[in-house]
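This report refers to the structure that appears directly beneath it.
Of the protein chains in this complex, all but one are displayed in their positions.
On to chain A.
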Amino acid sequence: MASMTVAAAPPESGSSAEQALRKDRKRWTGWLFITPFLLVFAAFLVAPLAYSVYLSLFQQKLIGGTSFVGLDNYKAVFTDEKFWSALRRVAIFLLVQVPIMTVLSLIAALGIDSGRLRGPGSYRILLFLPYAVPGVVATLIWGFMYGDKFGLTASINDLLGTHIAPLVSSWILLSIGNIVTWEFMGYNMLIFYSSLKVIPQELYEAAEVDGAGAMSIVRHIKLPALRGSIVISIIFSIIGSFQLFNEPNLLQPLAPNAITTNFTPNLYAYNLSFAGQQINYAATVAIVMGVITAVIAYVVQLRGSRKETM
């Protein structure tokens, strides 16, 4: 009630001390809203990160237990061929899969937004459905279809006389790329589509007055409007590629010769800590990967926003 009378009263009738107090309280109200999030954030994101930095400075030795070794673990990562081959693999994956998926998602979003399809809403929801499917289930389904046990790949080979074997080592990266594309194409499409929806109608009207065709509207209005979401979607895809784990981990029993324990950096860190009991080194690998990912994401974001201002 007290605050009610103060707020309702005209400014000059309240004492200046009361006013200052009210203003000050309002200044800090935002903190009340954000604090619960920040507490959880500090406890379950910042603290584990700090803890893993701490762990990375130690080594467990057979004799003498755990001892402080400074940056020795980091030096070891830089000469660890297992780590670098894993990193190379996800880098190749990234360079092939992300552009393909982004372009396909763009085509789908522009198509649905073009107004030249019958029932665009149903395409939107049908293409999005795979995103709702758990990565585990998606990988199981594709894994079964890839395998010869359930006849699908074998049937196609019989039918077309081909020798497709998605689970051998020369194909496995492509097969995983297909699963990831299937899972996230619709999600990216929807993000792009949402950005197309908020383009002001006046821009289209102006373009029509200028006699712009569909393609030039795409080039001069739609693609520039999409730039922000494309950058964000590429950043998420980069993070996803560098963190690749679920798909290779689940396909591993089906393709034991093609998927090694250090197939991706994340799989390597996982196997180091859970199968190899090398907790300190695993923490170091996770940190190095986190830093590499963050740096690349940051560079992409910088380049993306610089183009925007030009």
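By our rule, contacts are C-beta pairs under 8 Å (C-beta built on N, C-alpha and C of every residue); 3 or more make two chains touch, one makes a residue touch a chain; residues count from 1.
The criterion applied here is as follows: contacts and distances are computed from a predicted model.
When the unshown chain is looked up in UniProt, the name that turns up among "Translesion error-prone DNA polymerase V autoproteolytic subunit", "Pyruvate dehydrogenase E1 component subunit alpha", "L-arabinose transport system permease protein AraQ" or "Hydrogenase" is "L-arabinose transport system permease protein AraQ". Listed residues A:Ile112, A:Val180, A:Ile221 or A:Ile259: the one in touch with the omitted chain is A:Ile112.
Looking at A:Leu71, A:Ile125, A:Ile164 or A:Leu302, the residue that reaches the missing chain in the full complex is A:Ile125. Across the interface with the omitted chain, chain A contributes residues 3-5, 7-8, 26-34, 36-38, 40-41, 43-45, 47-49, 51-52, 55, 104, 107-108, 111-112, 114-118, 123-138, 140-142, 144-145, 149-152, 155, 182, 185-186, 190-191, 194-195, 197-198, 208, 211, 213, 225, 227-229, 232, 235, 239, 242-243, 245-246, 250, 253-254, 266, 269-270, 273-274, 279, 282-283, 286-287, 289-290, 293-294, 297-298, 308.
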